[in-house]
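If you scroll down you'll find the structure; I have some questions about it.
The complex appears here without one of its protein chains, the remainder shown in place.
Note that the chains take the letters A, B and C in the order they are written out, and that residue 1 is the start of every chain.
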Amino acid sequence: MRRYFGRKLLVYGLTFFMAVTVNWLVPRLMPGDPVASMLARARVAQPEAQEALRVYYNNLFGFDLPWWQQYLNSWGSLFRGDFGISLWAFPTPVADLLTRAVPYSLALLIPSILISWVVGNRLGALAARRKILDNTVLPVSYVLTATPYLWLAALMAWAFGIVWGIFPVAGGYSFSITPSFTWDFFLDLAWHWLLPFASLFLVALGGWAIGMRNVIIYELESDYANYLSALGAPQRLIRRYAFRNAVLPQITGLALQLGVLVAGALVTEIVFSYPGLGSLILAAIQNKDFFLLQGAFLFIVLGVLIANFIIDVVYVIVDPRTRVGMAGASA
Amino acid sequence: MRTEALYFAVRNTKLLVGAGIILVLLGIGVIGPFFIDKAPTEYVGMQMQPPGGEFWLGTNTFGQDLWAQFVHGLRTTFLVGALGGGIAAAIGMVVGFVAGYKGGWVDEILNMLTNIILVLPTLAVLFILNAYLGVRSAGMQALFIGLTQWPWAARSIRAQTFSLRGRDFVDLARLSGVGSGRIIMREIAPNMSSYLLLTFILLFGGSILIASSLDFIGLGPTDAVSLGLMLQQAHQWSAMHLGLWWWFIPPGAGITLIVGALYVANVGLDEVFNPKLREL
Amino acid sequence: MTLEVDDLRVYYRTLKGDVQALDGVSFGLKDGEILGLAGESGCGKTTLGKALIRLDGRMKHVGGSVTLDGETLPIGDDVRMNPYRFKQVSLIPQYSMSAMNPTRKIGRMVRELLESRREKLDLTELHHRLELVELPKDVLGKYPIELSGGMKQRMVMVISTLLNPSLLIADEITSALDVSTQKAVVTTLKGFRDRGFVKSMVFITHDISLTNQLADTIMVMYAGKLAEKAPAATVVNAPKHPYTQLLISSLPEVGVRYADKRLTGIPGNPPSLLNPVAGCRFRDRCPLAFDKCAEEPPPVEVEKDHVVACWKAA
Partner (left out) sequence: MLKLDGVTKVYRIGAFGGQTMTAVDEAGFEIKPGEVVSLIGESGSGKSTIGKMVLRLLSPTAGTISIDGHDIKKMGKRDYYRKVQGVFQDPFSSYNPVFKADRVFGMIREVYFKGVPDKEWTAKIEAALDAVRLSPGAVLNKFPHQLSGGQLQRLLIARALLLDIEYLVADEIISMLDASTRIDVLNLLADLKLRGLGVLFITHDLALGNYISDRTVVLHKGRIVEYGPTDAVFEQPEHAYTRKLLASVPQLHTKWEDA
């Protein structure tokens, strides 16, 4: 088991290392003086800040130093939590902008991922080998999973927000309300949260349902299921076992889908102007704020790696084979 | 075996419906632009016209013909999907075949690389890469998508190759003095041809979805019109608030239709190739 | 009579039509009797075994009946068959290595299985039986992956016979085993019968030498039909059906050397069972075939307990 985690951590470490390196390398591969060209392209809010930024970033990039020193320095500032200063929201540090946005993104992501996973799995398990359900759940699931996150989000915003006017279509909370620890504010938050959550949830749901249906059909054809049937065990028991075992590959699937789900959340946020990382990234791209963009990138990579690790731990807890298998069976 | 696959193929509704939709849309994307003499970005007349006789899908706030954009957009979307999916499938195959067949250290290293890119949130990587590129072409977009989407394909091809490598006919080919490359191409790959096709289809659909996200966030091609870019513009110019539903519904529906049809055709094909899934 | 099978027909549905895998087989099984069901691949022995407990999705019951302890088994109806399974008819499958749910501890799986059949788990009896097959009690607290292949095989044997079924079907359970393990498994099965854990048994195998170690009666099948059925010693030493004769004489034994005595096989291949021609299905390969063989030979009891389906033997 130690070996299992060792390997996983090695992969995650290397991934993070690669992400940081790419992040460091990309601006340096651009032709010309990166700081000058970036500042020239960026839409800096205050013109008087230009000079201050130039000095600051020349210092940060440290072009007079040998490349390896620059590289090590970038790691140094990373560990200090220094992601630079935003051009767009000068003079706010990038790290501050990101930490303010992250709770909103997590509030969308975590519930939508977990609930869609649980509900999708149930749905898929119900559909498997039941003709009528299969013929309804499956096509709907395929449509959902083929829908771009952003389009479903736009459809929902249009239908519920504009045509019927039930839900707000922009922001994390109403402009008229100031953030505070009150019920009113909380309800307002939830009201704004519901549509983006629902659209994320729906698209993800389809994929889980399809995945579960396929895995469970495979499980229902496995030897242990056949043996139980031959011994007259009721379908209930066999399905319970099959579901339990089919959940395992679905956990792995969750880890593999994280990147896609995060990406979906980012564009959904943009549609709803939800104040999470997605909207920040859009602002960074529109304003050519590369520091903000790079900071957001590292945040996302780190978040996904941590989530992956949590899933690994859960997997080991849920699958007894990972725990006993390595110890070696007595012959 | 071949005739049997054909027998099931022409009787498989999923495959027929999926392939039918794809062919129709592909036809519109390929042939359509020849019947439209205006450039998709040309200002052709009335602004914010709802769909009607002259402008099938209406016009946007600038008075651009949305049908022209849709038709050209379909073309770009198919191109990016096919190219991106093709590149990803090619890399996935090379990595998967080599890792699975060679085993040992080669496998260890390739596997590690695959896993790294697999856990990397690739859309975020694409943001960085595309953001730094000032000018972006659809081909470039497809290339980057292909370069980041191959890992899961490599992983499953590796697993299949690994199990085929243990079959006696591979050993027998080695005993006939045939080299590794030829064994992979001529013994192992033909046994997975249906699987490789399925992989390509899934990557095709996936690439279209990723491209639409990139387009939407403002990192789409700067030299073309695509369905994703239509959605981006619709969003940027508040089509939703202006009630111009014909601006953002058709492109999104187009993407969903293509990807959905690809997935459904994929399931159909799977049933055709895999006797276990056939219903009797 | 524990078991009576009468003119049983089970076909396989395929694209090209029905494969007549089991085409009119009748036999009986007495209390305490072990029947060795032997034959080559495609002879219908596995189909017969499945027909007695659970048809798989592509098989259909075309005709004939199975009576166990005086009750007719609804073999064509999966749901109605359920109450009989495990309690009256049970199975040791070919796939013992993977027959147990990999993510459940074995003891818990057994308990849940019994509960689902509304049976109480008699722990003392279970422990006793584990002891008989030389498994420690603590296997019940383990996952299948923690057991060796031989241990899994024995565990499945214990589970399958836990409710003392009238009829136990053992389907090719020894074909993947080493000779020393084969011997242990066969000895255990015999012990189960002697202790009354099972009343009667159908032991399916392609290995006649092994069947002979265990079975009281051997039934040889060919191309979906019964060829010969007789006490084990008779089948081995004085077979009457030409197929059985040729088959027996093609088997090498330790002590028989190529240089001294060259054995020969049976030329040709078994017929296709999609639209088989009428008459004796062995006649293409049979050295004794004559005109009459174009008619189907009925199984005839040529002497007590010795049934042969051949015109030449009657």
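In this section, a residue touches a chain if its C-beta (ideal position, glycine included) is under 8 Å from a C-beta of that chain, and two chains touch if they have at least 3 such contacts.
Just so it is clear, the model here is predicted, and its values are computed rather than measured.
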| item | value |
| --- | --- |
| Candidates C:L210, C:A227 or C:C280 - the one touching the absent chain | C:L210 |
| Option from C:V156, C:L246 or C:A313 whose C-beta touches the chain left out | C:L246 |
| Among B:E187, B:D215 or B:D270, residue touching the chain not depicted | B:E187 |
| Absent chain, residues of subunit B that touch it | 1, 108, 167-169, 171-178, 187, 190-191, 193 |
| Where the missing chain touches subunit C, by residue | 40-41, 178-180, 182-183, 186-187, 206-210, 212-213, 236-237, 246-248, 250-258, 262-267, 269 |
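By definition in this document, only the chains that are shown with their structure count from here on.
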| item | value |
| --- | --- |
| Distance between chain centroids, defined by C-alpha means - subunit A, subunit B (Å) | 22 |
| Geometric centre distance via CA averages, subunit C-subunit B, whole Å | 52 |
| Touching residues (chain side subunit A, partner subunit B) in the complex | 10-12, 14-15, 18-19, 22-23, 26-27, 29-30, 139, 142-143, 145-151, 154-155, 157-158, 162, 169, 221, 255-256, 258-260, 262-264, 266-267, 270-271, 281-282, 284-286, 288, 290, 293-294, 296-297, 300-301, 304-305, 308 |
| Complex contacts: residues of subunit B adjacent to subunit A | 112, 115-116, 118-125, 127-129, 131-132, 152, 205, 209-210, 212-213, 216-219, 228, 231, 234-235, 240-241, 243, 245, 248-249, 251-253, 255-257, 259-260, 262-264, 267, 276 |
| Subunit A-touching residues of subunit C, taken from the complex the two chains share | 53-54, 81-87, 90-91, 93, 95, 98-105, 112-113, 116-117, 142-143, 145-148, 156, 159-160 |
